[in-house]
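With one protein chain held back, the other chains of the complex are shown just where they sit.
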Amino acid sequence: MSDYSRTDAAPSIGPDHHDGLRYPGPDAPFYLATGNEIAVFETCHARGLPVMLKGPTGCGKTRFVEHMAWRLGRPLVTVACHDDLSASDLTGRYLIRGSDTVWLDGPLTRAARHGALCYLDEIIEARQDTVVVIHPLTDDRRVLPLDKTGEILDAAPGFQLVISYNPGYQHGLKDLKPSTRQRFVALEFAFPSPELEAEIVEHESGIERDRAIALVTLTNRLRQLGDRGLAEVPSTRLIVAAARLVAGNIPVRAACHAALLGPLTDDPELLAAMHDLVTSTMP
Amino acid sequence: MSDYSRTDAAPSIGPDHHDGLRYPGPDAPFYLATGNEIAVFETCHARGLPVMLKGPTGCGKTRFVEHMAWRLGRPLVTVACHDDLSASDLTGRYLIRGSDTVWLDGPLTRAARHGALCYLDEIIEARQDTVVVIHPLTDDRRVLPLDKTGEILDAAPGFQLVISYNPGYQHGLKDLKPSTRQRFVALEFAFPSPELEAEIVEHESGIERDRAIALVTLTNRLRQLGDRGLAEVPSTRLIVAAARLVAGNIPVRAACHAALLGPLTDDPELLAAMHDLVTSTMP
Amino acid sequence: MSDYSRTDAAPSIGPDHHDGLRYPGPDAPFYLATGNEIAVFETCHARGLPVMLKGPTGCGKTRFVEHMAWRLGRPLVTVACHDDLSASDLTGRYLIRGSDTVWLDGPLTRAARHGALCYLDEIIEARQDTVVVIHPLTDDRRVLPLDKTGEILDAAPGFQLVISYNPGYQHGLKDLKPSTRQRFVALEFAFPSPELEAEIVEHESGIERDRAIALVTLTNRLRQLGDRGLAEVPSTRLIVAAARLVAGNIPVRAACHAALLGPLTDDPELLAAMHDLVTSTMP
Amino acid sequence: MSDYSRTDAAPSIGPDHHDGLRYPGPDAPFYLATGNEIAVFETCHARGLPVMLKGPTGCGKTRFVEHMAWRLGRPLVTVACHDDLSASDLTGRYLIRGSDTVWLDGPLTRAARHGALCYLDEIIEARQDTVVVIHPLTDDRRVLPLDKTGEILDAAPGFQLVISYNPGYQHGLKDLKPSTRQRFVALEFAFPSPELEAEIVEHESGIERDRAIALVTLTNRLRQLGDRGLAEVPSTRLIVAAARLVAGNIPVRAACHAALLGPLTDDPELLAAMHDLVTSTMP
Amino acid sequence: MSDYSRTDAAPSIGPDHHDGLRYPGPDAPFYLATGNEIAVFETCHARGLPVMLKGPTGCGKTRFVEHMAWRLGRPLVTVACHDDLSASDLTGRYLIRGSDTVWLDGPLTRAARHGALCYLDEIIEARQDTVVVIHPLTDDRRVLPLDKTGEILDAAPGFQLVISYNPGYQHGLKDLKPSTRQRFVALEFAFPSPELEAEIVEHESGIERDRAIALVTLTNRLRQLGDRGLAEVPSTRLIVAAARLVAGNIPVRAACHAALLGPLTDDPELLAAMHDLVTSTMP
Partner (left out) sequence: MSDYSRTDAAPSIGPDHHDGLRYPGPDAPFYLATGNEIAVFETCHARGLPVMLKGPTGCGKTRFVEHMAWRLGRPLVTVACHDDLSASDLTGRYLIRGSDTVWLDGPLTRAARHGALCYLDEIIEARQDTVVVIHPLTDDRRVLPLDKTGEILDAAPGFQLVISYNPGYQHGLKDLKPSTRQRFVALEFAFPSPELEAEIVEHESGIERDRAIALVTLTNRLRQLGDRGLAEVPSTRLIVAAARLVAGNIPVRAACHAALLGPLTDDPELLAAMHDLVTSTMP
């Protein structure tokens, strides 16, 4: 992603919930753009193209979607995908309530009906039936057939499908089928530049800029250990956690150990090597 | 497929939905014939022969079926097959509604009852029970036994079964049983010729012919990389997505990267090679 | 099978449905006997012996059973077996209808109760519980214990169990247990002789005898390719489909390609070899 | 088994059904004892010891149990075990009937409650939970805890548990746990001597003794082929089927082919070898 | 286990059932102690420590638990564990009865609520969820959270959890997790000494002491064959069964064959070797 301008926004304020939908609040969720992702997303939204977000854990994909929902003024429905998520979990089911049977829209149906953004997080974890059920919503038909009710739901204007996954994790073991992939426009995410990342850490934890820069510098060194056995390198999210412990008066090395190293691995040697790095670089 | 005449048709207009069926609208869905597929399909429809469509992702199989439904004036029922699609998902089930129990036809039963085209997309993904349940509809009996209601449904005139799959994907891992295959007449699909494909891209995205030709040319070069690790080559659908981004004022290289390359693979080297190709050929 | 006389019969006329059973119509389903199969079947029916039909896909096993049902004047219940067919699918289940619970006989129970022929097609695909549930109906007890209702159903006179499978397909992977096999009298089926097969094609498609003979001759050459990678050789059913396309004015080579070759395989080389054979032998 | 006296009995007459139980009729089911199995069984019944019957397919285990039920004057409950038989299938379940919920005893509970013989045929096919649920009925407790109703059912006097399996089939793949096996007294069954077997065939089919002897002699030769690839050797049951076809005027070689050879195997070479044996020995 | 005094007790008399619980009768179930197991069990019961019993099939673990329930005057709930035993099978479930929904305690809940001994037999066969659900009952909390009702049940005084398994069977294939094992005090069981075992056989079958000694002596020789292919050596239970047949006038060799050898194995050679041993040592 190249050099688009960044997004200035007030600190995020809690969103508004009703109808099982989460409407954006008055203030933009904090997001610093790193490329043309906002323009491409807006074009996709305007021209009916679904979007897939690729990138490592904790690099800001979820926050980006929240930010776009605010920009577009659409409610946001988020579904964390997993192995046991069935098609019915997405589309809905009948429930017996007293002597009545009522249909309850699932999150995908709710999003399509009300013109919301529907964000399927870590789509790669879902079973094929979850994935296949979104197909008719991704092409020009923009319909969702609800076999159980006999309804063929036309997606409301503003509805947008967004999926995400982490291409660096379990690559090869699980994968999207080509017939699914080729239905999406792809946006690639990476960790922000050190300057942007320190700004994010400062904003999210309240520590001073200097300490934020020190934590980001340390983290980038840790990230270089990625090919020495780490399943995944430390994310911006972890730096923010460490910074919050520091802000709560936990000594900085203890904070790094608990929030930055411990979550990464259980391997004693790798932990020791990272611990040395912390001791030699942090005050 | 040889040189049959092409199909002229007005731009597609949204279809009409009622009774859980999707009736064709007044105008033909846009489809450019590449061979004798229309004549063979019409003969099969007239003489009670089910049809299987073979071909790669995004080459127009779904659009062809929509076009034929319009030609034959029949409603169309589409089912995206997957691992968890059960026989009941196709045939129907009882539902409790208040103090009543009502039978709800599944999509296959609905199609057979109302003389619709029933299109089972990616049939190869379905479990055997999905596949076997269609057998009695494929021979001269043309019946669908509904064991749960005790009904033996005679398919209405006009009912036609259509299945599709992609023979190039997961070949050998999943396959239709011979006793299923030998119940269908086979139509083979491939990507259209460059001229036809550019015409499709122009029609679907609204960009000028020159830019459409450039995108098609680039895509055909990318398709030649198919044996260097791509699970599947880029489809006409992807070219249309890129063209729509271009039509929305996204720079052409960025549009190609997001819509044409990103969906194909996560492999960094392959992406870099394709990126070079884009840079060297697109303005 | 040796040289028993053939069965002359008028063209088949649609059967009569009621009570969830399919009663034979006034005219015999078209069937040309190839051996003593009719006499053996009738003796089995008279002396309470269940029958198993062995033979390749599309060689006429189903039509034979329909013919025998007509001869014996019994209704016919057909069940296409598959991996997910449960014992309850065969025997029946309770259904809630409003404030009442009603028992619904499954197809096997219906057949046993009304003295029908019960035909379990491709029994080898079924799970063991499907297979085991028929055991008490196959010996002198001729009972079907319905544990869910507490009923022990004595099979009505005329009830006859018939199973079929294709011994050439997936041999070794799936098999009937000896304790099941040894409950049946076996009838072996093969493709008819060229003369008989041409007569069938003529009858079923309406093309002239010469063209039928040409198609049968071609097919027998294709059948000799069976050990070069075909999962199964082309069946009589496929010749009939090709003949019907020809009858609908599709050129004969195109008809062979679509109806005779395409359904057999997706292997490009094998398709090319068969295509050459078609080109060199068909006008 | 040694030389106990044989059991003389009139031809079997259909049993009496009520309460979901099958009471023995006035006449003994035809059974010719081959050893001390009747005395051991009677002692086990008198002293509360469950019994396991071991032996090949179709050698008369089921008939023996029917005969013993008649001797002991107890109703007989037979369950054909399979992979999907659950503990609830044996013990019972709640059913909703209109606005009431009723408990329905399963076959094991019914047998324990009414003092019946409970025969679990091919127990080795059942899942562990089926097997384990019978444990409390096999020791001095003789109780069946019904967790779903909270009842602890004491087995009625006369209740007897009988299990059977074929030790020669799938040995090693499936097996009873030692903690189950050691709860039973074992009776071993084999095919009867030629004289006894011919007497059985004569009795069950109505053909003359000479022809019965010829069929038994042929079968014993076929049984010697057992180690040349037959999953299991031909049973007495098959000889009876062939004899019935002969009694129905099917030529003896054709009868042997259909009833004696065909059910044994699909292997063409093995079938040919057996066919030669039939041709060379049968008129 | 060393030399604690043995337990004298009258012959066992049937227990009393109510509330779905089995209360001990007035007389002690017959049990001969072989070590300090009674003292350790009583201390565990007094100090809130759950107990695990290890030992081979049929060596008296179940009888020991019945004896301890009688000593402690607590009702006994026994659950035979298996692969399909779910957490709900242990804790309970809601049932619809007419227009009411009632909660039905499972056996574990019933035991915890009424201060019973809860004996999970062959715990190693259970799924992890069965095992994990008992964890909160095994430490100082002594609670059972019933998520479905929202109740957090404090175990009543007297409640004691007892589990058992056979460490010699399927060792390595199935195992308890360390986090489960380390919640129990372990008592190891083995077969009793020959004198004790003969006394048990005499008591349980009613044969004279001499014949009991002969059977025990034979069995101990058979036990030495354990490493020649027996899945498990013959248990005290089998000797009792043989003795009961003898008491019923079955000749002693036939009784040994049916009750002592047949249940152990299906291997013909092993059976022949054991048969020789019986013939050479028994009159």
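By written order: A, B, C, D and E. Residues from 1 in each chain.
As a working rule, contacts are C-beta pairs under 8 Å (C-beta built on N, C-alpha and C of every residue); 3 or more make two chains touch, one makes a residue touch a chain.
As the structure is a computational prediction, the values presented were derived from the model and not from experiment.
Any idea which chains on screen the missing one touches?
Computed over the complete complex, the missing chain touches A, E.
Determine which one of E:26, E:178 or E:283 touches the chain that has been left out.
Per the contact definition at the top, the residue touching the missing chain is E:178.
Which parts of chain A are in contact with the chain that was left out?
Touch set of chain A with respect to the missing chain: 12, 14, 17, 19-20, 22, 57-58, 62, 78, 80-85, 89, 95-99, 104-107, 110, 121-122, 125, 166, 169, 231-232, 234-235, 237-238, 241, 244-245, 247-250, 254, 258-259, 261-264, 266.
For chain E, which residues reach the chain that was dropped from this view?
36, 39-40, 43-44, 46-47, 49, 52, 54, 86-87, 94, 96, 99-101, 127-129, 131-133, 135-136, 139-140, 143, 145, 147-148, 150-152, 154, 167, 171, 175, 177-179, 181-188
Everything that follows uses one rule, which is that only the chains that are shown with their structure count from here on.
Over half shared or under half: which fits the residue numbers at the contact of copies chain A and chain B, same or different?
different
How many Å are there between the centre of chain C and the centre of chain D, using C-alpha atoms for each centre?
About 31 Å, centre to centre.
Take the average of all CA coordinates in chain C, do the same for chain E, and state the distance between these two points in whole angstrom.
That pair's centroid distance is 53 Å.
Show the residues in chain E shared as contacts by 2 or more other chains, in ascending order.
none
For the protein chains shown, what form does their contact graph take: line, ring, star, complete or other?
line
Using the touch rule from the top of the page, what pairs of chains touch, sorted by label?
Every pair of chains meeting the touch criterion: A-B, B-C, C-D, D-E.
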